[in-house]
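As you look at this complex, bear in mind that one protein chain is not there, while each of the others sits in place.
So, chain A:
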């Protein structure tokens, strides 16, 4: 009993100690930023993991005195659920295109005040005014990318993967890694049949599922973010994934390359938006303007390694980055890229149920 008590006491002591250290570190950070711990000089950001250059956050705090509470999420759906519950007062969230549409429709976003946000002039017009948010009333594009094919030049030639249809070739038996996302796998199946990525015709969607089933013998695995590690380790020669993940793979293995197939593909946008839970409006607009500054946007793009929609930043970034057709495709390719629209609950369910069925197809 005595032993147990002293163990309990020791654990409590460690907890108290850690807590004190944490308080001290926060206080020190605040002192460095010239703010007091409590009070309203804070900004609550809810972003994807590892999706901003942390030194920009420090810089922002130093310049403006606002302390940033930074939280991360793994999926649009997680973020949506948390904002909807309204427990935490996030000031800025980063939804993708279809999620902007959904949140906008459900009145979960606040419009962007053009008098306070002056950054739109820095953005490339090709990436503004998209169908998910006409006139960019509620969202500012943050990064964008595409869906495509990563191949390993040790095993596959570029000419073998320039079209989606080539994936069905019997020579790729058990060689393809797919991204674990109903929407994206249906997208390339639909595109390969000449249909829209937002198709809601039962016959078309069933046909896309049947076509995916036919691909199954070539599919080695259906993976989430692990696909990056597996492609780098050369577990498979072909992967279907997003350009962002592709750039991470290429950075680690020089034999990997990214192609946007010639029939076209999906283009996606992650966007800065203000949820209805927002409270610190002064800080919000300071931050939005700060992130749109070409210099900061360029620094961020260099850290995150995704494609930036900020044309001022594109000018600053080295030519080796912005001239790369893999991640800054030509206008001709861009014309063939389509944005996802929100399918609505019923069709999201249909797509995903069919996707689950597809996963259960035996080889």
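By definition in this document, contacts are C-beta pairs under 8 Å (C-beta built on N, C-alpha and C of every residue); 3 or more make two chains touch, one makes a residue touch a chain; residues count from 1.
The working rule: contacts and distances are computed from a predicted model.
The UniProt record for the undisplayed chain lists the protein name "ABC transmembrane type-1 domain-containing protein", from the options "Oxidoreductase", "Phosphate transport system permease protein PstA", "ABC transmembrane type-1 domain-containing protein" or "Thioredoxin domain-containing protein". Residue A:182 is the one among A:167, A:182 or A:317 that touches the chain missing from this view. Among A:50, A:63, A:153 or A:224, the one in contact with the hidden chain is A:224. One of A:4, A:203 or A:360 touches the chain omitted from the figure, and that residue is A:360.
Summary of contacts with the chain left out: across A:63, A:234 or A:252, the touching residue is A:234.
With the whole complex as reference, residues 75, 77-78, 80-81, 174, 177, 180, 182, 220-224, 226, 229-230, 233-235, 345, 348-349, 352-353, 356-357, 359-360, 363 of chain A touch the missing chain.
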